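Submitted below is the structure of interest, expressed as structure tokens.
All protein chains but one are shown in place.
Moving on, here comes chain A:
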Amino acid sequence: MRAGKALRGVAVALAGALALTACGGGGESADSGPAKLRMTVWSANEAHLKLFNEIADEYRKNHPDVAEIKFDPLPFDNYTTTLTTQIAGGNAPDLAWVFENSAPDFVASGALQPLDDTLKKAEGYQYEDLSPATLKLWQNDGKLYAYPFSTSPFGVFVNTDMVKKAGQKTPAELIAAGQWTWDNALATAAAAGAKSGKAGLVIRDFDYKGWDNLSTFWTGWGAQAWSEDGKTCGFNSPEMVEAMTTLHKATFTQKALPGPGTTADFFAGDSAMTVTQISRASLLKDGGFGWDLVPLPAGPKGNYAVVGQAGLGVMKKSPHAKQAADFLAFFTNPTNSAKLAQFFPPPRQSQLTAETLAKTNPKLKPEQLQKVVIDGITNGVVKPNHAGQAELSQQVRAGLDPLWQPNADIKAVLDGVCAKIQPLLAK
């Protein structure tokens, strides 16, 4: 008798569960209602998200077919991995930010929807205003697959308090004297680091792993990770050997850079200088310490600039790709582009003036904007990028590891890097 009751109880519970899952499944697959858009981003900065949400709210006022626009911040470190895992799991976002280093993979794979038609047709969009230099990375066969919403040059942030305390000339004074070279920058950093007991110069996000950030250094020597066509390894070129020798000496002999496995955050006051993108200016706290932003020092090959880029694309798999592309056109139109410019240097030529940028970048002076941002965007070299970047990047990282020892044989290590990656480049 008791068993019979239990049996019925279980049967009813199972039937209920089945009915519930059936309902859930039905609800999700219904696709007739207004679209819900999701955009993955790697910034969880509150000010950034507030601005995005403002733009989205404004868009939704005139677009009843879009019920919700959600900005989904994924962790910066594993951004691309998380995004591709979401795509693999059938949970692709409608729109996604894409790093410059995965641009070739995303653009060539067909994962993104072409945007030209939507953008050109959008009212008041002024497509011709977009600087061709900034679009190059995001085009394939003449079609644009992502909008370069941020083209952010690398510059050097300086803790002027630390530099002055060490009795050194500030980078601004060195620039005025025409002496802003890597040799002098490293000497200043070493002195400031030694005096304060903190770190000298930190190449941010490098941490002896994110080697592509070193392009902010070796480009001054005319070195490249690989040739323009991406087929030949550049790590064992004489220029690269010379650049890496300087970097190695600066790290292990001169102690201008903190060694491997040492963390130092410039924005927390842990180092005298840092090489990073100007979009990080938002990390500076008011009243923390005296600071300056200057262009990258000159290398043996003279002045140069390096830019990091981020694109915004529409996933082809999105069931609402049309609405997503339409929102992208709104998100990046001249008005909104000007608003976004306070965080992300825009690709619009008309907005790349010191006056326009100064309005939204209160922390930066017009000459800093001109020298670092505008000149950088116009002349800058984009950080290394290649199809199959993740695998290449891993091989280079593993190959460079032996370099970060005090007694490394630099030429041999760099030859080893090329031996590892040449087969991948030749693919």
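Simple rule for what comes next: contacts are C-beta pairs under 8 Å (C-beta built on N, C-alpha and C of every residue); 3 or more make two chains touch, one makes a residue touch a chain; residues count from 1.
The working rule: contacts and distances are computed from a predicted model.
Per the UniProt record, the chain missing from the shown structure is "Carbohydrate ABC transporter membrane protein 1, CUT1 family", taken from the list "sn-glycerol 3-phosphate transport system permease protein", "Acyl carrier protein AcpXL", "Secreted protein" or "Carbohydrate ABC transporter membrane protein 1, CUT1 family".
When the missing chain is restored to the complex, the residue among A:K317, A:K365 or A:K411 that touches it is A:K317. Touching the chain that is not shown, out of A:G33, A:G124 or A:G261: A:G261 (per the contact rule at the top). In the full complex, the hidden chain is touched by chain A at residues 3-4, 6-8, 10-12, 14, 81, 84-85, 87-88, 105-106, 109-111, 208-209, 259-263, 316-317, 388, 390-391, 394, 397-399, 401-402, 404.
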